[in-house]
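Shown here: the complex without one of its protein chains, the others still in place.
After this line comes chain A, so read on.
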């Protein structure tokens, strides 16, 4: 076993009891825990950290300016907003870790932790922004159209200095004199819906103005909509042009003073227009392409337009319906908003319906089956195969065939059962296995199917003893009995903790936390039921207890008198009664006080002795994770009510659960079993797949919210 043994020393503790520190005014951050990093590097970095301030400021070199993302307000709740915000954070993190490294080189104090930090990137390069094949979110180009591109226009079009106003200055004799201009960036499918408006400043001679969008590859001596990969709505006749020289009647004509809006819905790949704030309905469906550029085209002299990509208020209230989508139906009046909202919901509903028809079978998930499944399913099969009469009901649930049903429930059963087995929920697993083997018998009788083909679900619980053992370990840890958990683990799975010294270390630290918890609870402190993060700051200040130099473990090995408080051993409990009652709010009732104080200091003594041992064993371990865990663990001492301290999270049940999971995983891995339940892996896989789809501009994926949709 590589981790140091746990030793229960009976020597006097070198830790001062926390209440002896109450009145000290020395800032907590000046404490020194042997080789531990200075405390101000703990979250929250309340004060003084110089690195923190530099990282927040904008970079000064030639890098891409690192400013918070900006986008039109109606995108506030879109996947786009989320994505671009995460990208910003990632870039910020990359930037500050580069900075961190630089400062680490300069200040030797930080060398250890910084150099060892694997997250520090070796390159100090600016971000590489490429349009295609971006593998990482950091590198993904998410810039939205903000103006026309002066370098991407047909001849005879003049741009204003801000590149938003366009004027046609050609002769405009015939169609060969047409000229278009593309925006500087494409509309991103991640937006779900992208919307922009064009005001017709002047319709010129004939008002042959086309508003729409096209690919980057389209020629610009044409009007939008005339060619493949190009779509447009034309002012002279009000027709919509869908990749064709022949338009179709669509909306009203438009001319001087009108404002035409164009919205592309990437969720169902359709587009709609608005005129002066009124929705004109869907113009195009079945759009193609992941990079569609807003585009305006002219054909007769004097035509002039100005674009609004969201920097000003739109005529059409697109923001309103996005808000409405968030909040539900509250305050919902706009007709056009209803339409657009309905369009989005319809698209998502259709997608979910398609997905709900995907069979859960091995052949569906195995490779190569993709083609047959991704084609949207045909109309739901009628509930009755009879030809003499129509289906009985208007909305029968589509029935998969029963063989698929059987396979699907078998797969689901196994996913659930393996989840229970994984976590050592032994009773659940046994009960569930019994339940499903019964229902399987009923099913197969009902469906006239031979059940002997299936394995008995009970067989899935291969090693009941193993489940039971892991369950015991879980119980022990959840009850706060770390020793028992460790003992059980060493008894049943001897190699696990030997092979995972970090885990062993965490368990040992956790034991200290549990001791401190007991102590705090005996003192009458209890976990806050609803601890809100924001309000905890204030209470943390109230209960914040500055510690004092007595905490310096390394150079003060001998207990000695220090002012009016001194270090005490377990045998000096009586003294503590006074100091405690002095500092306490007299919450305990008087009768039991003496007894409580006795056991209380006993507990504290044990904790301190143990903590000292921990410090001895690991204090010189330079691994950053060890050091930061030690700091976090020991900082509990500084607070009178640890449940309300900034480190209260270590006392949370979630922390226990986390440890249980880590230990459980380690045990399973040591037995050559997966360290993660299938269910969890599938969830993560789906999440990452959707994320990748989003990166690659899949509009359908932009509609998905896995957490909301399945959790």
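One rule holds in what follows: contacts are C-beta pairs under 8 Å (C-beta built on N, C-alpha and C of every residue); 3 or more make two chains touch, one makes a residue touch a chain; residues count from 1.
By definition in this document, contacts and distances are computed from a predicted model.
From the set "Protein pelota homolog", "General transcription and DNA repair factor IIH subunit TFB4", "Transmembrane protein 231" or "CTLH domain-containing protein", the protein name that UniProt assigns to the chain left out of the figure is "CTLH domain-containing protein". Only one of A:139, A:237, A:414 or A:481 touches the chain withheld from this view, namely A:414. Residue A:678 is the one among A:253, A:623 or A:678 that touches the chain missing from this view.
Of A:144, A:287, A:305 or A:650, it is A:287 that touches the chain left out of the display. Chain A meets the missing chain through residues 132-133, 135, 189, 215, 229, 269, 287-291, 354-356, 358, 360, 362, 364-367, 369-370, 373-374, 383-390, 392-394, 396-397, 399, 402, 408, 411-412, 414-416, 419-420, 423, 425-428, 430-432, 434-436, 442, 446-448, 471, 657, 661, 677-693, 696-701, 704, 706, 709-711.
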